[in-house]
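As structure tokens, the structure follows; a few thoughts come after it.
Of the protein chains in this complex, all but one are displayed in their positions.
Think of it as A and B in the order they're written, each chain with its own count starting at 1.
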Amino acid sequence: MQTEQLVLVTVIAEAVVEHRLVRDLGAAGSHGWTICDARGQGSRGVRADEFEGSNIRLETLVSAEVADRFLEVLARDYFPRYAVVAWTTAAQVVRPEKYI
Amino acid sequence: MQTEQLVLVTVIAEAVVEHRLVRDLGAAGSHGWTICDARGQGSRGVRADEFEGSNIRLETLVSAEVADRFLEVLARDYFPRYAVVAWTTAAQVVRPEKYI
Partner (left out) sequence: MQTEQLVLVTVIAEAVVEHRLVRDLGAAGSHGWTICDARGQGSRGVRADEFEGSNIRLETLVSAEVADRFLEVLARDYFPRYAVVAWTTAAQVVRPEKYI
């Protein structure tokens, strides 16, 4: 099966930021995303209390450039204010033209 | 910890295809899968409207052969008709004999 490597970005965030997060993700260049409702507990320290309760788990398949742009936005606008966790993994994608 | 590399296949699809998707996944050789309810937005273009709303996020750990067979089925029977996104990642699995 023909596949191409893209970047899978996963973000765990408080549910209240969903609308804003999706807007900023689209502005960074993503064309699609999937959100699951989640719960959990954050790291020890700052804002751990805010992280318990209702969260969302968002994932999006993007190019390395879009991933980097989105992570920069997260680091600048979200990390100082919200309990947000973000990571990337390498994904082999069918029909990569849908995402870039 | 002893682990073995398998292929983690993740599929995002409209909720209406769940029953059929699971049947076809089993026929391709998967012995187990996990499904979470999800919502999201697809890529710009064909069927993007269908992709908003109720989705499922399915994942299954399989051998490279089963992954390839399942992706071929998706490409042939689902991509032309449904809003389906599929990708694979490499996973290190405990107790790999359960999956192959």
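Just a few scattered comments:
Note that in this section a contact is a pair of C-beta atoms (placed from the backbone, for glycine too) under 8 Å apart; a residue touches a chain by one contact, two chains touch by 3 or more.
For clarity, every value in this text was computed on a predicted model and none was experimentally measured.
The omitted chain makes contact with just one of the residues A:1, A:15 or A:85: A:85.
Chain B meets the missing chain through residues 1, 3, 6, 8, 22, 31-37, 61, 89-95, 98-99.
Against the chain not shown here, chain A presents residues 12, 36-45, 51, 55, 57, 68, 71-72, 74-75, 79, 85-90.
We adopt the following convention: only the chains that are shown with their structure count from here on.
Superposing chain A on chain B by their CA atoms means rotating through 120 degrees, a value rounded to the nearest 5. In this assembly, the C-alpha centroid of chain A lies 20 Å from the C-alpha centroid of chain B.
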